[in-house]
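Only a single protein chain was left out; the remaining protein chains are all shown in position.
Every chain is named by a letter (A, B and C) in the order it is written, and numbering of its residues begins at 1.
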Amino acid sequence: MPEELLASFEVKHLSVLDENGNVDDLLMPPLSETEIRRIYESMVLARTFDERALSLQREGRLGTYPPILGQEASQVGSALALSPADWVFPSFREMGVHLTLGYPVHQLFQYWAGDERGQIAPAKLNIFPFCVSVGTHIPHAVGAAMAARYLGDPTVAVAYFGDGATSKGDFHEGFNMAGVFRLPVVFICQNNQWAISIPLKEQTAAVTLAQKAIAYGFDGVRVDGNDVFAVYRATTEALAKARSGGGPTFIECLTYRMADHTTADDAARYRPPEEVAAWRARDPILRLERYMVKRGLWSEEYGQELKKRTTAVIDEAVRAMEAIPSPEVAEMFDHTCATLSPRQAGQLKEL
Amino acid sequence: MPEELLASFEVKHLSVLDENGNVDDLLMPPLSETEIRRIYESMVLARTFDERALSLQREGRLGTYPPILGQEASQVGSALALSPADWVFPSFREMGVHLTLGYPVHQLFQYWAGDERGQIAPAKLNIFPFCVSVGTHIPHAVGAAMAARYLGDPTVAVAYFGDGATSKGDFHEGFNMAGVFRLPVVFICQNNQWAISIPLKEQTAAVTLAQKAIAYGFDGVRVDGNDVFAVYRATTEALAKARSGGGPTFIECLTYRMADHTTADDAARYRPPEEVAAWRARDPILRLERYMVKRGLWSEEYGQELKKRTTAVIDEAVRAMEAIPSPEVAEMFDHTCATLSPRQAGQLKEL
Amino acid sequence: MAQLNMVQAINLALSQEMERDKRIVILGEDVGRDGGVFRVTEGLRERFGAGRLIDTPLSESALIGAAIGMAAYGLLPVAEIQFMGFIYPALDQLFTHAARLRARSRGRFTCPLVVRTPYGGGIKAPELHEESSEALFCHMPGIKVVVPSGPYTAKGLLLAALRDSNPVLFLEPTRLYRLIREEVPEDDYTIPLGRARLAREGQDVTVVAWGSMLERVIKAAAPYDAEVIDLLTLNPCDMETVLASVKKTGRAIIVHEAVKSAGFGAEIAATIAEEAILHLRAPVLRVTAPDVTMPMSKLLDSYLPTLEQIRKALDEVMTY
Partner (left out) sequence: MAQLNMVQAINLALSQEMERDKRIVILGEDVGRDGGVFRVTEGLRERFGAGRLIDTPLSESALIGAAIGMAAYGLLPVAEIQFMGFIYPALDQLFTHAARLRARSRGRFTCPLVVRTPYGGGIKAPELHEESSEALFCHMPGIKVVVPSGPYTAKGLLLAALRDSNPVLFLEPTRLYRLIREEVPEDDYTIPLGRARLAREGQDVTVVAWGSMLERVIKAAAPYDAEVIDLLTLNPCDMETVLASVKKTGRAIIVHEAVKSAGFGAEIAATIAEEAILHLRAPVLRVTAPDVTMPMSKLLDSYLPTLEQIRKALDEVMTY
């Protein structure tokens, strides 16, 4: 009758590809050479997009922009594991997910230029609008999973968010509901260790974010978020589990925000340059490159050719974006409700 | 580099006094006979109050009322561990806490009769108003603990709430903040296993509530909530830890709501009578009585005498409550802000 | 046709529409096994199964948030908030997401969600159980706000809300739940959202009200030749009907339970001041709760607009 052990829990860490480009063969997902190239090319596309977005912003052609530099493995690795019918609920820093899923590149630019038409996901993709209010989209994924289950669809709902989002009430309420109903949902946290100027240890006293899943009765795992194979593997497993009725999974991708929070931020004000430098060495793209070199999948020429190809894609997207005429003022009235109220109609007429 | 164990966690269960009235001597807190009697008498007072409140409600002399039947050990055991200067943040079902701390009995009746003057805690007690909006007072306790630390007070802030409250965003945000700042706060959940008609397993997929503390980097413990000594012991330890800078503790008291959710509820609609019967056998007062009998601290005469004494206290409180004139209509205007705005003054004049 | 109270009328609307449209699911705290704390969803779980009557954990924000996700996915969720006083934690979901999803995605996603909640005072309940904060939601473009005033309007408006492709906040005046019985057709009928109802015709003064105040206004106005407008939908508001009436009568009074300042009465008075000024023969009066914190039950009757206060306002505009 004295103090008894009631329950015990473990949190695991998954990594497959180390910083020198070596993989753990037992854990390495079965990927063809073509697939590995596709992963690499998606990461390069994400980075090229990001670099261009930053330069467009500096030129005043985009508004405030949140860079994804350093998070490409987390985004690409997870997105590649998804099925086209899955529903994706992004935060505002997942352009790598969009790009990997084939979201029109110019629409991403369009959104960050301040035009909501960038959020019109193509019919074949179920990607929700960006969620700027941190963490508040997590319950939407839960609801989509409820709907999918209700309709008997094999769809999984996937929510992406950052470490800061784990402090929000909606994170908790959504996770708890997902646990209660054992829903087909996968929660992917890019723990980039900063929420603007707040470092992880001031965000939570928990030593990992993954352990937060214990509170909800489902699995949480920490993954090396700069290791695209580990992220891919963990996401693939979580999706399979979700599809087979095994309920939700929380995947914490430990990564790092290499750049400023947004173009309106100056990270040098609050974080040590040595920390940034240390993480630069763990660049997810370089790491994959090292592996590919060892496997003979990467060469200077290939690198050059890819760069050219990717730049062309981005150039074209910028052109496409800039060719779109600004929205008409009257469009403001279009989608507040399905139809205009008499008052709205009057206001439209007075424009 | 393969899948590594990152962290492991345990949740413990504490009980001291079993259903037959036997205690575990190693865990039994050092309590004098007088103190044990005081505990018992507080529990009887709580129950007598509760019974009277129910009958007053039936007679239309109180409004909707939430009974505490079965939860006396959790409330009295924890409240007795507090220091008078500690700040208490109750939900709406902690009348046993109020009574144990010496809150004027008639004011409790007054509150449940629909008169907010019942919430004017005596100067010597730092008891916040009842919190009807489930779980929303948890951050208040966190803030009070921050203030106490800032001012160098040895005060601990204690928040009480139910199992249902653990699903609320404010539970999460408050707990997380308490963990980050390692605050002197004790969270006491009376897990009475129901939130109106929602049983625990539909409230969360976690097997214990105590394990939710893992998400916040501090300790959680489950306690037999019908065991007043275990509750007292756990609370005493948590308070001492908080006062010595050890940070927050989450105590889950596993108990049972023996009665309806409130007088407006009919629990027979949604829960099996056998479940209620099974818990009746675990009545926290009977259990203590058995122990006291064994120690020669309880006799029929004592029981009778106490019943008379307690009834007199309650009778007197009812008289006192009913002697209070109804609030004047004008009092509505008194405390919205410190002073009346011109508009409010005008509205008052027009009454 | 049966004589039903409002609880029964709403229950009927829900069950008929659930029968008709399999996309409708109900979710909320205690809506399933318990049939709702006011028994509005009584019997529906037995009839439609636990998969369509979902008891949720105690989390208003996730409950509305999940309903948004369901709606976007293709269902027609009906979320119950147990009392309006507990909708505030979900206000972010309603304002940030439900109201804006269509516009933000330029129609790519919609949010055909109905949020039902008991609302208003006069039931002698604990704190936060008698709120009437409808004005907040009328300031959120993209959400419709509907308030029935009796069993008949409750059924017809709810059916219309369930078939609307926009999010609708459906406020059920708690005091009326069992107060009034009316003929409520078994048949399918809808009352269009955005249209007020002339509850009574009159020549001398227009009184605008909604929800449980309507009943009180009708009583108070008996001795007057008053035109009484039952707003039914607050957002979008049928100002055309209000203005036409005021232009006829030249006098206007608005009655609501909520506090005066920035209440929805202000919007109506302001619109009159903007569009019917030349027709006014008297000040536009508002009879409302005073601008104080809502008291507990001992004082609640004095807080809510009384028959006498409405009469006094009527006298004032008539003798102005």
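Annotations for the structure displayed:
Methods note: contacts are C-beta pairs under 8 Å (C-beta built on N, C-alpha and C of every residue); 3 or more make two chains touch, one makes a residue touch a chain.
In this text, all values refer to a predicted model and were calculated from it rather than measured experimentally.
Per the touch definition above, the residue from A:Ser55, A:Ser83 or A:Gln347 contacting the chain not shown is A:Gln347. For the options C:Glu274, C:Asp301 or C:Asp315, the residue in contact with the chain missing from this view is C:Glu274. Taking the complete complex into account, B:Gly169 is the one of B:Gly63, B:Gly77, B:Gly169 or B:Gly220 that touches the chain left out. The hidden chain makes contact, of the residues B:Ser15, B:Ser78, B:Thr100 or B:Thr136, with B:Thr136.
Listed here are the subunit C residues that touch the chain not shown: 61, 85, 88-89, 91-92, 95-96, 99-100, 102-104, 127-128, 133, 135-136, 138-139, 141-142, 235, 237, 258-259, 261-275, 277, 280, 282-286, 291-293, 295.
Residue-level contact of subunit B with the missing chain is found at 87, 89, 116-117, 119-121, 128-129, 133, 136-148, 150-151, 157, 169-170, 173-174, 176-177, 180, 334-338, 341-344. Mapped onto subunit A, contacts with the missing chain fall at residues 63-64, 92, 113-116, 130, 132-136, 164-165, 167-170, 195-198, 202-204, 264-265, 269-270, 326-327, 329, 331-333, 335-336, 341, 343-344, 347-348, 351.
The rule is simple: only the chains that are shown with their structure count from here on.
Among the remaining chains, A is positioned farthest from subunit C, on the basis of C-alpha centroids.
If you average the CA atoms of subunit A and of subunit C, the two centres end up 40 Å from each other.
Listed for subunit A are residues 169-170, 173, 176-177, 180, each touching two or more other chains. Within subunit C, the positions touching two or more other chains are listed as 57, 59, 61-62, 89.
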